[in-house]
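Only one protein chain is missing; all other protein chains are in place.
After this line comes chain A, so read on.
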Amino acid sequence: MTDITSNGAAAAPSNALLTLMKARTFIALILVFVFFAIFAPNFLSTANFVIMSKHVALNAFLAIGMTFVIISGGIDLSVGSIVGLCGMVAGYLLLNGIDLGIGWTVQFNTLEICLIVVLVGIAIGALNGFLITKLNVAPFIATLGTLYIARGAAMLSSGGETFPNLTGSAEYGSASYRFIGSGAFLGIPVSIWMLIVVGLLAAYIAKRTPLGRFIYAVGGNERAAGLSGVKVTYVKYFVYMFSGLCAALVGIIISSQLVAAHPATGDTFELNAIAAAVLGGTSMSGGRGKIGGTIIGAFVIGVLSDGLVMMGVSAFWQTVIKGVVIIAAVVIDQAQQRVQARVALQAQAAVGK
(Lines give C-alpha, C1' and ligand atoms only; values in the text may rest on other atoms or scores of the structure.)
Protein backbone atom coordinates (compact mmCIF):
# COMPACT_ATOMS: atom_id res chain seq x y z
CA MET A 1 0.00 0.00 0.00
CA THR A 2 1.36 3.37 -0.95
CA ASP A 3 1.10 6.20 1.49
CA ILE A 4 -0.28 9.57 0.56
CA THR A 5 2.62 11.75 1.62
CA SER A 6 5.20 10.21 -0.66
CA ASN A 7 3.21 10.85 -3.81
CA GLY A 8 3.66 14.58 -4.14
CA ALA A 9 7.41 14.29 -3.72
CA ALA A 10 7.67 11.30 -6.05
CA ALA A 11 6.75 13.29 -9.16
CA ALA A 12 10.02 15.19 -9.57
CA PRO A 13 12.43 12.26 -9.07
CA SER A 14 10.39 10.07 -11.38
CA ASN A 15 10.87 12.63 -14.15
CA ALA A 16 14.62 12.58 -13.63
CA LEU A 17 14.53 8.80 -13.44
CA LEU A 18 12.63 8.68 -16.71
CA THR A 19 15.21 10.81 -18.51
CA LEU A 20 17.93 8.55 -17.15
CA MET A 21 16.11 5.43 -18.28
CA LYS A 22 15.43 6.81 -21.74
CA ALA A 23 19.15 7.41 -22.21
CA ARG A 24 20.04 3.99 -20.83
CA THR A 25 21.42 2.47 -24.02
CA PHE A 26 23.64 5.48 -24.51
CA ILE A 27 24.79 5.33 -20.90
CA ALA A 28 25.46 1.61 -21.35
CA LEU A 29 27.57 2.38 -24.41
CA ILE A 30 29.62 4.94 -22.52
CA LEU A 31 30.10 2.54 -19.59
CA VAL A 32 31.18 -0.31 -21.86
CA PHE A 33 33.51 2.06 -23.65
CA VAL A 34 35.14 3.44 -20.53
CA PHE A 35 35.48 -0.07 -19.11
CA PHE A 36 37.38 -1.40 -22.12
CA ALA A 37 39.42 1.79 -22.45
CA ILE A 38 40.79 0.99 -19.01
CA PHE A 39 41.01 -2.80 -19.12
CA ALA A 40 41.60 -3.76 -22.75
CA PRO A 41 45.04 -3.01 -24.15
CA ASN A 42 45.08 -1.06 -27.43
CA PHE A 43 41.33 -0.52 -27.22
CA LEU A 44 41.70 3.19 -27.88
CA SER A 45 43.97 2.84 -30.93
CA THR A 46 42.75 4.18 -34.28
CA ALA A 47 43.31 0.84 -35.95
CA ASN A 48 41.06 -0.86 -33.45
CA PHE A 49 38.37 1.77 -33.97
CA VAL A 50 38.38 1.18 -37.70
CA ILE A 51 38.11 -2.58 -37.30
CA MET A 52 35.47 -2.31 -34.63
CA SER A 53 33.33 0.16 -36.56
CA LYS A 54 33.42 -2.15 -39.57
CA HIS A 55 32.15 -5.01 -37.44
CA VAL A 56 29.46 -2.85 -35.90
CA ALA A 57 28.36 -1.48 -39.26
CA LEU A 58 27.43 -4.94 -40.56
CA ASN A 59 25.12 -5.61 -37.65
CA ALA A 60 23.82 -2.04 -37.64
CA PHE A 61 22.64 -2.31 -41.26
CA LEU A 62 20.61 -5.42 -40.50
CA ALA A 63 19.35 -3.94 -37.23
CA ILE A 64 18.05 -0.80 -38.97
CA GLY A 65 16.00 -2.88 -41.38
CA MET A 66 14.93 -5.14 -38.53
CA THR A 67 13.81 -2.14 -36.47
CA PHE A 68 11.27 -1.08 -39.08
CA VAL A 69 10.01 -4.64 -39.36
CA ILE A 70 9.63 -5.01 -35.60
CA ILE A 71 7.99 -1.60 -35.20
CA SER A 72 5.44 -2.66 -37.81
CA GLY A 73 4.63 -5.64 -35.61
CA GLY A 74 6.53 -8.29 -37.56
CA ILE A 75 9.88 -10.04 -37.49
CA ASP A 76 12.36 -10.83 -40.25
CA LEU A 77 14.38 -13.99 -39.70
CA SER A 78 15.54 -14.20 -43.28
CA VAL A 79 18.11 -11.37 -43.22
CA GLY A 80 21.10 -13.57 -42.35
CA SER A 81 20.36 -15.86 -45.26
CA ILE A 82 19.80 -12.91 -47.58
CA VAL A 83 23.29 -11.73 -46.64
CA GLY A 84 24.68 -15.13 -47.65
CA LEU A 85 22.71 -15.36 -50.88
CA CYS A 86 23.47 -11.80 -51.93
CA GLY A 87 27.18 -12.37 -51.32
CA MET A 88 26.99 -15.45 -53.55
CA VAL A 89 25.12 -13.57 -56.28
CA ALA A 90 27.76 -10.86 -56.21
CA GLY A 91 30.53 -13.46 -56.33
CA TYR A 92 28.91 -15.35 -59.17
CA LEU A 93 28.43 -12.21 -61.25
CA LEU A 94 32.01 -11.10 -60.64
CA LEU A 95 33.48 -14.45 -61.61
CA ASN A 96 31.14 -15.66 -64.33
CA GLY A 97 28.80 -12.93 -65.46
CA ILE A 98 25.56 -14.20 -66.96
CA ASP A 99 25.78 -16.80 -69.71
CA LEU A 100 23.02 -16.12 -72.22
CA GLY A 101 23.33 -19.67 -73.58
CA ILE A 102 24.13 -18.68 -77.17
CA GLY A 103 27.83 -18.46 -76.69
CA TRP A 104 27.59 -14.98 -75.26
CA THR A 105 28.27 -13.99 -71.66
CA VAL A 106 27.24 -10.64 -70.23
CA GLN A 107 29.74 -9.14 -67.80
CA PHE A 108 28.85 -6.35 -65.39
CA ASN A 109 30.66 -3.43 -63.85
CA THR A 110 30.66 -2.76 -60.10
CA LEU A 111 27.60 -0.50 -60.11
CA GLU A 112 25.55 -2.97 -62.12
CA ILE A 113 26.55 -5.83 -59.85
CA CYS A 114 25.56 -3.83 -56.77
CA LEU A 115 22.22 -2.91 -58.32
CA ILE A 116 21.44 -6.52 -59.24
CA VAL A 117 22.41 -7.77 -55.78
CA VAL A 118 20.33 -5.08 -54.10
CA LEU A 119 17.39 -6.05 -56.30
CA VAL A 120 17.79 -9.68 -55.23
CA GLY A 121 17.63 -8.59 -51.57
CA ILE A 122 14.59 -6.41 -52.19
CA ALA A 123 12.93 -9.23 -54.16
CA ILE A 124 13.25 -11.63 -51.23
CA GLY A 125 11.87 -8.89 -48.97
CA ALA A 126 8.96 -8.52 -51.39
CA LEU A 127 8.42 -12.29 -51.26
CA ASN A 128 8.24 -11.99 -47.45
CA GLY A 129 5.77 -9.15 -47.83
CA PHE A 130 3.68 -11.15 -50.28
CA LEU A 131 3.55 -14.20 -48.01
CA ILE A 132 2.63 -12.08 -45.01
CA THR A 133 0.05 -9.75 -46.54
CA LYS A 134 -1.55 -11.68 -49.38
CA LEU A 135 -1.23 -15.25 -48.14
CA ASN A 136 -1.64 -14.30 -44.48
CA VAL A 137 1.35 -16.32 -43.25
CA ALA A 138 2.59 -15.25 -39.80
CA PRO A 139 5.79 -13.16 -40.18
CA PHE A 140 7.79 -15.56 -38.03
CA ILE A 141 6.89 -18.54 -40.23
CA ALA A 142 7.07 -16.71 -43.55
CA THR A 143 10.55 -15.38 -42.88
CA LEU A 144 11.65 -18.68 -41.37
CA GLY A 145 10.69 -20.25 -44.68
CA THR A 146 12.61 -17.69 -46.73
CA LEU A 147 15.53 -18.11 -44.32
CA TYR A 148 15.83 -21.73 -45.44
CA ILE A 149 15.04 -20.99 -49.09
CA ALA A 150 17.65 -18.24 -49.37
CA ARG A 151 20.28 -20.28 -47.55
CA GLY A 152 19.58 -23.29 -49.71
CA ALA A 153 19.76 -21.20 -52.86
CA ALA A 154 23.11 -19.79 -51.70
CA MET A 155 24.44 -23.32 -51.22
CA LEU A 156 23.10 -24.44 -54.59
CA SER A 157 24.70 -21.51 -56.40
CA SER A 158 28.16 -22.98 -55.85
CA GLY A 159 27.46 -26.49 -54.63
CA GLY A 160 28.51 -25.30 -51.18
CA GLU A 161 31.86 -24.05 -52.40
CA THR A 162 33.39 -20.63 -51.80
CA PHE A 163 33.70 -18.19 -54.68
CA PRO A 164 37.35 -17.17 -54.25
CA ASN A 165 39.40 -14.23 -55.48
CA LEU A 166 36.65 -11.75 -56.10
CA THR A 167 39.11 -9.14 -57.30
CA GLY A 168 37.00 -8.25 -60.31
CA SER A 169 38.50 -7.31 -63.60
CA ALA A 170 39.49 -3.88 -64.89
CA GLU A 171 38.38 -4.96 -68.35
CA TYR A 172 34.75 -5.30 -67.24
CA GLY A 173 34.86 -2.32 -64.88
CA SER A 174 34.42 -4.46 -61.80
CA ALA A 175 37.88 -4.04 -60.29
CA SER A 176 36.52 -1.31 -58.05
CA TYR A 177 34.36 -3.88 -56.24
CA ARG A 178 37.06 -4.37 -53.61
CA PHE A 179 36.91 -0.67 -52.80
CA ILE A 180 33.53 -1.10 -51.10
CA GLY A 181 34.96 -3.27 -48.37
CA SER A 182 38.48 -1.99 -48.08
CA GLY A 183 38.38 1.59 -49.33
CA ALA A 184 38.10 4.71 -47.25
CA PHE A 185 37.00 8.25 -47.83
CA LEU A 186 38.34 11.06 -45.63
CA GLY A 187 39.91 8.37 -43.47
CA ILE A 188 36.57 6.71 -42.77
CA PRO A 189 35.78 3.28 -44.31
CA VAL A 190 33.27 3.25 -47.16
CA SER A 191 31.00 0.86 -45.26
CA ILE A 192 30.71 3.41 -42.45
CA TRP A 193 29.77 6.11 -44.93
CA MET A 194 27.10 3.77 -46.27
CA LEU A 195 25.86 3.16 -42.74
CA ILE A 196 25.63 6.90 -42.12
CA VAL A 197 23.61 7.39 -45.29
CA VAL A 198 21.26 4.46 -44.62
CA GLY A 199 20.93 5.39 -40.93
CA LEU A 200 20.04 9.01 -41.67
CA LEU A 201 17.64 7.92 -44.39
CA ALA A 202 15.91 5.47 -42.07
CA ALA A 203 15.72 7.99 -39.22
CA TYR A 204 14.25 10.53 -41.62
CA ILE A 205 11.66 8.06 -42.86
CA ALA A 206 10.72 7.15 -39.31
CA LYS A 207 10.31 10.68 -38.07
CA ARG A 208 9.43 12.98 -40.91
CA THR A 209 7.46 11.01 -43.48
CA PRO A 210 3.88 9.73 -43.40
CA LEU A 211 5.26 6.30 -44.30
CA GLY A 212 7.24 6.26 -41.06
CA ARG A 213 4.20 7.26 -39.04
CA PHE A 214 2.19 4.53 -40.73
CA ILE A 215 4.80 1.92 -39.77
CA TYR A 216 4.33 2.85 -36.11
CA ALA A 217 0.54 2.91 -36.49
CA VAL A 218 0.38 -0.51 -38.16
CA GLY A 219 2.52 -2.01 -35.41
CA GLY A 220 0.52 -0.31 -32.67
CA ASN A 221 -2.92 -1.33 -33.90
CA GLU A 222 -3.31 -2.75 -37.37
CA ARG A 223 -7.11 -2.60 -37.41
CA ALA A 224 -7.32 0.98 -36.26
CA ALA A 225 -4.63 1.96 -38.75
CA GLY A 226 -6.53 0.26 -41.57
CA LEU A 227 -9.79 1.98 -40.63
CA SER A 228 -7.95 5.29 -40.51
CA GLY A 229 -7.04 4.87 -44.16
CA VAL A 230 -3.50 3.55 -43.75
CA LYS A 231 -2.58 1.19 -46.60
CA VAL A 232 -1.45 -1.58 -44.31
CA THR A 233 -0.37 -3.89 -47.14
CA TYR A 234 1.96 -1.30 -48.69
CA VAL A 235 3.49 -0.48 -45.34
CA LYS A 236 4.28 -4.14 -44.70
CA TYR A 237 5.72 -4.61 -48.17
CA PHE A 238 7.94 -1.61 -47.56
CA VAL A 239 9.39 -2.78 -44.24
CA TYR A 240 10.32 -6.23 -45.51
CA MET A 241 11.73 -4.87 -48.76
CA PHE A 242 13.76 -2.29 -46.84
CA SER A 243 15.03 -5.03 -44.56
CA GLY A 244 15.98 -7.06 -47.65
CA LEU A 245 17.80 -4.05 -49.05
CA CYS A 246 19.81 -3.63 -45.85
CA ALA A 247 20.72 -7.33 -45.88
CA ALA A 248 21.83 -7.09 -49.52
CA LEU A 249 24.15 -4.19 -48.66
CA VAL A 250 25.71 -6.30 -45.93
CA GLY A 251 26.15 -9.15 -48.42
CA ILE A 252 27.99 -6.83 -50.79
CA ILE A 253 30.19 -5.37 -48.06
CA ILE A 254 31.21 -8.75 -46.61
CA SER A 255 32.01 -10.34 -49.97
CA SER A 256 34.06 -7.27 -50.85
CA GLN A 257 35.87 -7.23 -47.51
CA LEU A 258 36.76 -10.92 -47.71
CA VAL A 259 37.34 -10.87 -51.48
CA ALA A 260 35.40 -14.11 -51.42
CA ALA A 261 31.85 -15.30 -51.02
CA HIS A 262 30.94 -18.24 -48.84
CA PRO A 263 27.37 -19.56 -48.87
CA ALA A 264 27.26 -19.90 -45.06
CA THR A 265 28.02 -16.22 -44.52
CA GLY A 266 25.50 -14.40 -42.36
CA ASP A 267 24.42 -17.43 -40.37
CA THR A 268 22.53 -16.25 -37.22
CA PHE A 269 23.11 -12.60 -38.13
CA GLU A 270 19.36 -12.10 -37.78
CA LEU A 271 19.58 -12.80 -34.06
CA ASN A 272 22.25 -10.14 -33.54
CA ALA A 273 20.12 -7.70 -35.47
CA ILE A 274 17.09 -8.44 -33.31
CA ALA A 275 19.26 -8.09 -30.20
CA ALA A 276 20.53 -4.67 -31.31
CA ALA A 277 16.98 -3.45 -32.01
CA VAL A 278 15.71 -4.67 -28.66
CA LEU A 279 18.70 -3.22 -26.84
CA GLY A 280 17.90 0.10 -28.50
CA GLY A 281 14.41 0.12 -27.03
CA THR A 282 12.35 -1.40 -29.83
CA SER A 283 9.28 -3.17 -28.52
CA MET A 284 8.78 -6.69 -29.84
CA SER A 285 5.02 -6.15 -29.76
CA GLY A 286 5.32 -3.35 -32.25
CA GLY A 287 4.57 0.35 -32.41
CA ARG A 288 7.63 1.53 -30.51
CA GLY A 289 11.30 1.95 -31.37
CA LYS A 290 13.87 4.38 -32.72
CA ILE A 291 16.52 4.08 -35.41
CA GLY A 292 19.03 6.02 -33.27
CA GLY A 293 18.45 3.65 -30.37
CA THR A 294 19.01 0.65 -32.60
CA ILE A 295 22.32 1.98 -33.91
CA ILE A 296 23.52 2.63 -30.36
CA GLY A 297 22.30 -0.87 -29.48
CA ALA A 298 24.38 -2.31 -32.31
CA PHE A 299 27.40 -0.39 -31.02
CA VAL A 300 26.91 -1.73 -27.50
CA ILE A 301 26.85 -5.31 -28.77
CA GLY A 302 29.77 -4.73 -31.15
CA VAL A 303 31.99 -2.90 -28.65
CA LEU A 304 31.17 -5.49 -26.01
CA SER A 305 32.16 -8.48 -28.10
CA ASP A 306 35.30 -6.89 -29.60
CA GLY A 307 36.38 -5.55 -26.23
CA LEU A 308 35.94 -8.93 -24.58
CA VAL A 309 38.02 -10.55 -27.31
CA MET A 310 40.78 -8.02 -26.71
CA MET A 311 40.64 -8.75 -22.99
CA GLY A 312 41.06 -12.39 -23.80
CA VAL A 313 37.71 -13.46 -22.39
CA SER A 314 36.63 -16.84 -23.75
CA ALA A 315 34.11 -16.85 -26.58
CA PHE A 316 31.79 -18.93 -24.43
CA TRP A 317 31.70 -16.30 -21.72
CA GLN A 318 31.15 -13.61 -24.34
CA THR A 319 27.97 -15.33 -25.44
CA VAL A 320 26.74 -15.56 -21.87
CA ILE A 321 27.50 -11.88 -21.24
CA LYS A 322 25.69 -10.85 -24.42
CA GLY A 323 22.61 -12.71 -23.26
CA VAL A 324 22.70 -11.07 -19.85
CA VAL A 325 23.01 -7.61 -21.40
CA ILE A 326 19.99 -8.19 -23.66
CA ILE A 327 17.81 -9.42 -20.82
CA ALA A 328 18.90 -6.53 -18.59
CA ALA A 329 18.01 -4.09 -21.36
CA VAL A 330 14.51 -5.45 -21.67
CA VAL A 331 13.97 -5.49 -17.91
CA ILE A 332 14.97 -1.82 -17.69
CA ASP A 333 12.77 -1.10 -20.70
CA GLN A 334 9.76 -2.55 -18.89
CA ALA A 335 10.49 -0.42 -15.85
CA GLN A 336 10.77 2.63 -18.07
CA GLN A 337 7.37 1.94 -19.61
CA ARG A 338 5.83 1.80 -16.17
CA VAL A 339 7.43 5.06 -15.05
CA GLN A 340 6.46 6.71 -18.32
CA ALA A 341 2.84 5.62 -18.04
CA ARG A 342 2.75 6.91 -14.48
CA VAL A 343 4.16 10.30 -15.45
CA ALA A 344 1.60 10.61 -18.26
CA LEU A 345 -1.23 9.63 -15.94
CA GLN A 346 -0.08 12.10 -13.32
CA ALA A 347 -0.01 14.88 -15.88
CA GLN A 348 -3.47 13.86 -17.07
CA ALA A 349 -4.75 13.71 -13.50
CA ALA A 350 -3.51 17.26 -12.98
CA VAL A 351 -5.69 18.44 -15.87
CA GLY A 352 -8.76 17.20 -14.02
CA LYS A 353 -9.86 13.97 -15.62
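To be clear about the criterion, a residue touches a chain if its C-beta (ideal position, glycine included) is under 8 Å from a C-beta of that chain, and two chains touch if they have at least 3 such contacts; residues count from 1.
What we mean here is this: contacts and distances are computed from a predicted model.
Q: I notice the complex is incomplete. Of the names "Sugar ABC transporter ATP-binding protein", "Regulatory protein YycH domain-containing protein", "Acyltransferase" or "Sodium:proton antiporter", which is the UniProt protein name for the chain that's not shown?
A: Spelling it out: the chain absent from the display is recorded in UniProt as "Sugar ABC transporter ATP-binding protein".
Q: Looking at the whole complex, which of A:Ile196, A:Ala224 or A:Met284 touches the chain that is not displayed?
A: A:Ala224
Q: What chain A residues would touch the chain not displayed?
A: 1-4, 7, 10-11, 208-211, 213, 216-217, 220-221, 223-231, 283, 287-288, 341-342, 344-353
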